[in-house]
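A single protein chain has been omitted from the complex, and every remaining protein chain is retained in its original position.
This part shows chain A:
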């Protein structure tokens, strides 16, 4: 009898010990992150968990979120996709079905995001992804209640907006440095999904600004010798060569372009002035740079400095695309506010709240989603003068896409 009692007591203690963390877990809301923390896309990949992680810490340090009269803490569950689609899919399956996250952020790779959405959307998981290429699938039909992408949100502005504000900023900043109004532009673009998509919009944006764009020169991904492409560009005698994606390749191409004297000025998409200064780069011609969305090395946005100080203090590396982290940071805060407003983690109510909220973020004081789940905000463009002085300005997006 004693043995039975002892066994019963032991079992009760064990169950009690198990029950305690279960209670604690009730107050934890899990946010999944799928990002390339290794592999070829690592420079963009590391920004995602770093930005989300910082926002999660800030929210928890401030006491968590209050939903339906109860306080919850957020927990980030991150998975490295190793820049491999099979791993990204497996990670998403794990986060959605095993970990049971309430929301997912990622990935930065277009193909992966689309395949991930096939898992997150039927499971009604709120999914934020940065790829502006999502515009292809975020249509009024697909995002309506019951639509196949109702819970998917694009955390970067529509491409005509980003391209429009960037083109205007580049031309505005380079004109005084060149001493004349630039007229002819040549684009050099990485020939992958993102490059093809982005360049089609940027081409239209340049044309809308009155530029003569005789050619878009595509280079294969992972190109290291840009001389054939630069020679072709030089033969067109451009005022500006626009390296429109991606930042890592651009930094390889620029020294070759400067040596070749391919153009009178250059624009480097997605290269932060912070990298320009850290790498002690210099040019004898004006060089414009843009950040997605706000630059960490030099910014005209007063809130950005505090954000990036906290971001780098948390151990994130200084990268070409570190500024992208800001988007994920803002959207975690945005999502937390939406949950509080909805008073529930119900995905449909959360979507409703996300679509009606005006969130005060770092990137913008008025972050909102449009009816097709896309945001609108400014893009920062900077220019380095031949002497080294860097000036920046936030460029507001155009209201409408240019007529093609």
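Following the convention adopted for this analysis, a contact is a pair of C-beta atoms (placed from the backbone, for glycine too) under 8 Å apart; a residue touches a chain by one contact, two chains touch by 3 or more; residues count from 1.
What we mean here is this: contacts and distances are computed from a predicted model.
According to UniProt, the chain absent from the figure is "Branched-chain amino acid ABC transporter permease", selected among "Branched-chain amino acid ABC transporter permease", "GerA spore germination protein", "Aspartyl/glutamyl-tRNA(Asn/Gln) amidotransferase subunit C" or "Sarcosine oxidase subunit alpha family protein". Listed residues A:26, A:61 or A:98: the one in touch with the omitted chain is A:98. One of A:128, A:197, A:308 or A:369 touches the chain omitted from the figure, and that residue is A:197. Touch with the chain that is not drawn comes from one residue among A:39, A:347 or A:402, which is A:39. Only one residue from A:114, A:152 or A:324 touches the chain missing from this view: A:114. On the side of chain A, the interface with the absent chain consists of residues 37-40, 80, 82-87, 89-91, 93-94, 96-98, 110-111, 114-115, 118, 133, 136-137, 148, 191-197, using the contact rule stated above.
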